[in-house]
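Every protein chain but one is kept in place in this view of the complex.
Which chain is which? They are A, B and C, in the order written, and residues in each are numbered from 1.
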Amino acid sequence: MLIVMKSTANEEQVAAVVSAIEKHGFTAHISKGDIHTVIGAVGGKIIDFREIELLDGVEKIIKITSNYKLASRTFQPEDTIIKLKNSTIGDKELTIMAGPCSIESESQMEETTDYLSKLGIKILRGGAFKPRTSPYAFQGLGENGLKIARKAADKYGMCITSEVMDISQIPLLVDYVDILQVGARNMQNFNLLKELGHINKPVLLKRGLCSTIEEWLMSAEYIMSGGNRNVILCERGIRTFETSTRNTLDISAIPVIKKLSHLPIVADPSHASGFRDKVAPLSRACIAAGADGLIIEVHNNPEKALCDGAQSLYLEQFEELHSQLKVIAKAVGRTL
Amino acid sequence: MLIVMKSTANEEQVAAVVSAIEKHGFTAHISKGDIHTVIGAVGGKIIDFREIELLDGVEKIIKITSNYKLASRTFQPEDTIIKLKNSTIGDKELTIMAGPCSIESESQMEETTDYLSKLGIKILRGGAFKPRTSPYAFQGLGENGLKIARKAADKYGMCITSEVMDISQIPLLVDYVDILQVGARNMQNFNLLKELGHINKPVLLKRGLCSTIEEWLMSAEYIMSGGNRNVILCERGIRTFETSTRNTLDISAIPVIKKLSHLPIVADPSHASGFRDKVAPLSRACIAAGADGLIIEVHNNPEKALCDGAQSLYLEQFEELHSQLKVIAKAVGRTL
Amino acid sequence: MLIVMKSTANEEQVAAVVSAIEKHGFTAHISKGDIHTVIGAVGGKIIDFREIELLDGVEKIIKITSNYKLASRTFQPEDTIIKLKNSTIGDKELTIMAGPCSIESESQMEETTDYLSKLGIKILRGGAFKPRTSPYAFQGLGENGLKIARKAADKYGMCITSEVMDISQIPLLVDYVDILQVGARNMQNFNLLKELGHINKPVLLKRGLCSTIEEWLMSAEYIMSGGNRNVILCERGIRTFETSTRNTLDISAIPVIKKLSHLPIVADPSHASGFRDKVAPLSRACIAAGADGLIIEVHNNPEKALCDGAQSLYLEQFEELHSQLKVIAKAVGRTL
Partner (left out) sequence: MLIVMKSTANEEQVAAVVSAIEKHGFTAHISKGDIHTVIGAVGGKIIDFREIELLDGVEKIIKITSNYKLASRTFQPEDTIIKLKNSTIGDKELTIMAGPCSIESESQMEETTDYLSKLGIKILRGGAFKPRTSPYAFQGLGENGLKIARKAADKYGMCITSEVMDISQIPLLVDYVDILQVGARNMQNFNLLKELGHINKPVLLKRGLCSTIEEWLMSAEYIMSGGNRNVILCERGIRTFETSTRNTLDISAIPVIKKLSHLPIVADPSHASGFRDKVAPLSRACIAAGADGLIIEVHNNPEKALCDGAQSLYLEQFEELHSQLKVIAKAVGRTL
C-alpha cells in the first residue's frame, strides 16, 4: 500500500499517517518527491484502507498487491490445463460445450446428444435447476433432469456441465455432472464459492453482470483457496447503457484475462446476446480473440424450448458455425 | 404485447405472426398505420416474446403490461404504511434507522443505543451475518450478535433491522429482529425472496448494483406474491463509470419509485458513498428528494470498528445531521 | 509517477525501466517491498505513461499528480466567489438561474422575467443557439433572441446566461450575455475551451454525459490556464444503464467537487431528468447536498414551448419550489 500525501501536507500529518499504519503492523518507507510525499506501507495485515485515506493530509491510497494470488499468472506462469475423462480445457484443442438451456425430456437429450457427438462435441450443457425472473416460468426438472442428461451423455462418452444454484444442490450435482457451473447472479455468493473449493470437480465461473475483471478473479480465488484449482472462467456479457443486445459481451476481457491469469477462459455468446442471430458472429469473435472455448445453447426444436429458445441455435446453424470455428482455430494456432 | 411489423412486411408475414400468437392463446388486433402494421396481442399467457421477435417481417416487440402488479401504484393508489410496534414507515413521520455496520459487543450496542434513543431514533441497525469480499475479514457474531442487539434495543423500546443472507437464517432472524434486510447482492436470489414472502415481518429490499428500477419492483413482487405485503425499498447506489465514490447514488430513483409504486422507499447513503464525509450531504439530499427515511451507519468509535468504520458517522456527526434533517423535513411536508 | 514492478521482475528489468524514465528527464527512486519493487519517477516532463507500462516486468503505473492544478483546492484552498453586477456565485447566498429552454418571443421573455424578478431571481437563462438531435427541430433565434433576452433582463436588472456552441459565436455572446454556458456535448471541445480562456466573462461548464469528475476538472483547467479563472461547474446527469429518467443525476459529484476544487458548482435538474415532475425533488436534493445553486427551466406556457416544454416548470411550480429551497438553504447554512 502506498499513501500519497497532499502537496500541502505538513510533517505532523505525515507522522500521524506513519503512526497509524505502524499500529496495523506495517513498516513505513517515506520518499519525498518534488510535489508529494509518498509513504510505502510494507508487511502489515489486511486493513480497510479507507481509514487511512480519511486522515488529514492524505491525497489518496494506492493498493499495490492484487487481491488474488493463486489465480494470477505471476504465481503460476504456465497455463492451467483441466483434465476431463474425455478431453482437456485450456490446451491447444478448443473446447465447445453445447446443448439446450434446460433438460426437458429423454427424447430431446437423446436426439441432441446424438447430433452433437457426431460433430465431435465432448461436453454437453443443460440446466436442471433454472433461475427464472418469473415465479411462473419453468423451473427445471431437478434430479430427474440430471438422470436424463447423464444417461444421454454416457451413451456417447460425453461429459456434462450444469448449473448449481445453492449449496444444498452440490452433492447431487457432484454425483451426476463433470463440471459445475456458477451463474452470473451467484458470482459473489461467497458461501457457495467456499463450498465449491472443497469438491473434486472443475467449476465454470461466470462473470457477474456488473463485476470487474478483478472481482471475478477474486471470486475464482475463493474457490481455489479451498483447494480446488480447476476453475474455468466464463465471460457472458456485462450491463452497459446499450440496449440493442441483452448484454454487452466484453470481448477485451479475453486477452486481459490471458495476461493476468493462467486459468482457462471460455465465453457464452448465447446469454450475452439473447438472440439466435447474434450467436454465430460472437462465437467466432471469441475464438478469434483467443478464448479457450465456448458454451453455446443448441436445441433440436427451438420453437418448442421451455426456456430461452430464442437464443438457441438450430442444429444445422450450430453445424455451420462449428465448421467456421475450425477455420478460425487455425488462425490462432488452435485446433478443433 | 404489441408487435410492430417492418414497413416492408407483407401479408404472409403478418399472417404468420398472427398464427404464432394465437397458438399461445392470444387474440390478435391488427391496425395498419401509414408505415407500419401493428398487431396487438391480447389475453394470452406468459411467453418469451423473443420467439415472436425473430419471425420474418417483425421490427420489434413492445411489452405493454408491467411485470409487477401488487407493487404498482395502479393496483394500489394509496401509500403503503408499515406498522412497527413503536413507529410506522411510509407515513408523514420520517424513519431513521441507525447503528453500526456490525454488532460487535454489548458495551458497543449499549452505548450506541443509549445515544440513539435520546435522539428519538426508533430503529436500530446492525449486522450479525456479514457478506465480506475477503474470507479473512470479520464475518459477524451470528446469533450471539442478535442477542446482544435485542437486549440493547429492548432496554430502550427500539426495533431492530438486520440482514438475512440465506434461507437457513430466516427462522433465527424472525425470532430476534423486527425488519429483515435483503442485501444488494441478494436482490435476485429468488429462492430467498420466495421464502420471505411467507414470513410475518417487514422486509427491507436493497436495490442491486446493476438492477433497473423495474427489476427491483419485480423482486418486491416476488415477496409480495407470497403474501407478505410489507416491503420497504432501499436505494443504495448503482455501478457506473464514475469511480470517485464507491457507487453512484441514484437519487432520481426516489421520485420515480414514488410514481410507480405505493411502497415506502428509504436510502442507504453509507454504502452508496463508502466515505463518512459524503454521508451527510447524501442523507440530506435523499430526504429532500422525498425519501421516507434513511438507514445510516453510526459507530461510537469508528476507528475501532470491525467493519466499514470509514463510512460510519461519529455520534456527534449523526446528531448534527439529524438536526439538519429536521429542517429539511419541513420543506417536504414531513416530520422528524 | 510510480512504477510498480511485478513480483517476478529481475534486476535487468528494473534497470531497463530506470533507464527509460531517465531518458525522459525523470530521477528514479527505487524502493524494494516484500513483494514488489516500486520505482518513483520524479521531475520529468509529461509523457505517455503507457510506453513504460508495456516494458517487461512492469505490473502497473500509478500517476501521483493530478492533471489539473489551477482548479484544485490544494492550489487554492478558499472558495472561488464569482462576482456579477447584481450578485455573486459561490458565496453564502445561493444562486438560482431560471428561464425558458429557448428564447422565443418578446412577450414570452417579458412575462417570464417579470415573474422571476419578483421572486428575487437574479439570473435569466435562455438559449439563442440550440443543439438539436433532429435537423427539423427549432434551432433558436440567434442574435435576435439575444437582443430580446437582453432587453427583458435589463428592464429588471437581471443577468443572462446562454449557451455558446461554436468559437464563431463567442464575440456575439460576449456582447449580450453575462455568463457563457458550455453544453455537455462540448465539454471536451478543447478549441472552444481554449478560446473561452481568453474572455472576460464567467463560463458555466456542464459535465459531459460520460465524463469522469477528473476529466471535467481538466476541462475547467483548459479555460483557467488561458487566464479566465471564473468557471462555474454544472452537474447535469450521466449516462448509466438505468432508463427510467433521461440521465442519472450524480448527486455525489457535489460533495466530491467541493472537496477537490474551489470552484462553485451548480446543478441542472431539468436536463438531467427530462420530466417536469422530477425537477422539484432533484432541485431540493442538490441544494441539500451542498450545491451553490441551480439552473432550472421555467416557462410561462410549457405546452406551447418550442423546445423541452416537458421538462419546464410552470411558473407556479417554480414558485412553490423556490419557497421549499428557502427552508432547505437554512439547513445547510445558506441563504436564498
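Keep in mind that, in the parts below, contacts are C-beta pairs under 8 Å (C-beta built on N, C-alpha and C of every residue); 3 or more make two chains touch, one makes a residue touch a chain.
Given the structure is predicted, the values throughout are model-derived calculations rather than measurements.
Here one chain is not drawn; of A:98, A:116, A:282 or A:295, the residue touching it is A:282.
For the options B:4, B:55 or B:170, the residue in contact with the chain missing from this view is B:4. Summarising the interface, subunit B meets the missing chain with residues 2, 4, 6-8, 29, 31, 33-36, 38, 40, 42-43, 59, 62, 64-65, 74, 77, 239-241, 243. Against the chain not shown here, subunit C presents residues 46, 48, 50-51, 53-54, 67, 131-137, 165-166, 185, 188-191, 194, 209-210, 215, 218, 222, 225, 239, 274-277, 303, 307-311. For subunit A, the list of residues touching the undisplayed chain reads 210, 212-214, 238, 240-245, 248-256, 259, 272-273, 277-278, 281-282, 284-290, 324-325, 327-328, 330-332.
Methods note: only the chains that are shown with their structure count from here on.
Homomeric contact subunit A/subunit B: same residue numbering on both sides for over half of the interface positions. Centre-to-centre spacing of subunit B and subunit C amounts to 31 Å, using the average Cα coordinate of each chain.
Subunit A and subunit B, compared by their mean Cα positions, are separated by 27 Å. For subunit A, the set of residues touching two or more other chains reads 239.
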